[in-house]
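Pasting a structure below so you can have a look.
All protein chains but one are shown in place.
Labels A and B are assigned to the chains in the order they are written; within every chain, residues are numbered from 1.
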Amino acid sequence: MTLLSDPPILDVRGLKKRFGALEVLKGIDFAVAAQELVFVIGPSGSGKSTLLRCCNRLEEPDGGSIRVDGVDLMDKKCDINAMRRRIGMVFQSFNLYPHMTALGNVTLALRKVIGRNRRDADAAGRDALERVGLADKADAYPAELSGGQQQRVAIARALSLEPKIMLFDEPTSALDPELVGSVLAVMRDMRRAGMTMVVVSHEMRFAREAADRVIFMEAGRIVEEGPPERIFSAPENARTRVFVAEIAR
Amino acid sequence: MDVFLHQFLNLEIMRQAWPIIFKGLQMTALLCLAVIPLGLMGGLVLATASLSGSAVLRGAVKVLIDLFRALPPLVLLILIYSGLPFAGLNLSPFAAVCLAFTLNTSSFYGEIYRAGIESIGRGQWEAARSTGLDAGRTFAHVILPQAVRNVLPDLVSNTVEVVKLTSIASVVSFTELLYAADMARSVTFNTSPIVLAAAIYLVLLWPVVRLMSRLEHRVAA
Partner (left out) sequence: MTPFERFVDTFLNPRMMARYWPDIAQGMLVTVEIALAVVVTGVALGLGLAVLRSYRVRPVNALIVMFVDVLRALPPLVLILIIYFGLPSIGLNLSSYAVLWLVLSLVLGAFAEEIFWAGILSVRKGQWDAARSTGLGFGQTLVSVILPQAVRLTIPPLTNRTIAITKNTALGTVIGVAEIINQAQTAVSFSGNATPLMMGAVAYIVVFMPVVLIGAHVERRFAWRRA
C-alpha cells in the first residue's frame, strides 16, 4: 500500500523542451506515485513522447526538473547510466538488437552495465522472459519472432534490470490488432505485481480498466488530468471533450 | 620548418615548373576526354552482353570482367605499352594508354551498370513487355534509364577513379600531368612540382569527392 507521505517515484516540475524554434514542452508538472499506472493521451505532436523521453534523458530537457526515486536527473553529478537502470523504457518500434537472440537482448545490460557473469545474467534473463511468457523463445532471433513477441522481449529487457518505474511509448501502436492483446496482458500482469507505470497509448479500453489516472496533453501542456471514469465520460475541459469524442469513434 | 617549406612548398620552383605542368594537365584532360566516354560505352556493351541469352557469351563476359578487375591497371598498361611492340603492333603512346585504360575502366563501369540493371525489379520488365514493347525497346527506354539513375553515384565515383588513374601513365613516360611534374622534380631535386600537381588534382577532384560524400551519407542516414 502506498502512503500519501511516500515521495513520488517520478516527480516532474516545470519541464520545458524545444527542438530548434519549436517549443514542444511548455512547462509540465506531473508526478507519479509508487504502483500507480498513469495513462498519457493527446493528439500527435502534443509532446507525449517527448515527455517520456525526457524522463530518462534520451532527450535533454531545456528547463525544469526531473526527480526519479528521489534523485535529481538534471544534477551534474547524477550518473545517468546508473539511473537509467531504474527507469525501464519500451518503444513503439521495439528496437530489439537484431544480431542477438532474445536472451542476448535481455541480458546485454545485465552483463555490460551491472557486470553479472554469464550464468547469473542468463538466469535472470530467462526469469524475465518467463514473466512475459516467452521462456521458450530465449534462443530465437528477433527476425523469427512476431511483433507481439518482439515487444514482450523488449519489455523483458527492461524488466530484467528491476526498474522502479516503466515508461511505455506507444507500445502497441506498431502491432497488428490480433497481437496487441498479448502485450496488454503482460502490462496487466506487471500492474498487478505492483509496477509503477507511465503509458502513452491510444488503447482506451485498457486505460479505462487499468489506469489510476489519465493525463490529457495538448500542444505541450497538460490540459486535464483525473481518474479514467471522469476523463473519458465527463471531462471538465472542452478540449478534452473534443479529443475523447474523436478517439471514441 | 624552413627546410619543409623549401622542399615541398617552394613557390619559385612551382612558378618555373608551371609551363610544363600545364602542358601535362592538358594531356591529362585529353586522356580523360577519350577514356571516360569510351569506358562508359564499353561498360554498357559489357553489361548488355552479360544479359544475353547465350550462356557462352555471358560466361565469356564474366571471365573478361573478372580478369580485368583482378589485373592491376599498371600491369595492363605495361603489358600493352611494352608488350605489343614485341608482337609487331606499334601503337602510338596515346593509343596504347587509351586502350589499356579503356579495357580496365570498361570492366568497372560494366559491373556498375550490371548491378544497376539487376536492381530493377521484374515488375518493370513485365509491365513494359505486356504493353507490347520488345525486349530491346524495353531495355533502352524502361530499364536502362532507371538503372543508370540508380547507380549514378557509383558511376561518378568510378569516373573520379579514372581521372586519378591517368597519373599511372607517367610510369611509361607518357607526358601527362604527373610525368611533367616528376620531370620537373628530377631536374630541380625539389618535390614542389609534384606538390603542385597534387594541388591541381585536389582542385579538380575535391569538390566532386565532397559532393559524393554528401550524397552517400544522405542515402545511408
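Basically, a contact is a pair of C-beta atoms (placed from the backbone, for glycine too) under 8 Å apart; a residue touches a chain by one contact, two chains touch by 3 or more.
As the structure is a prediction and not an experimental result, all values here were calculated from the model.
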Missing chain: touched chains present in the view: A, B
Among B:L74, B:L91 or B:L133, the residue in touch with the chain that has been omitted: B:L74
Residues of subunit A in contact with the chain not shown: 53, 56, 58, 81-85, 87-89, 91, 93-99, 108-109, 112-113, 141-143, 154, 157-158, 161
Positions on subunit B where the hidden chain makes contact: 3-4, 7-8, 66-67, 69-76, 78-79, 82-83, 86-87, 160-161, 164-168, 170-171, 178, 181-182, 185, 191, 194-195, 197-198, 201-202, 205-206, 208-210, 213, 216-217, 220-221
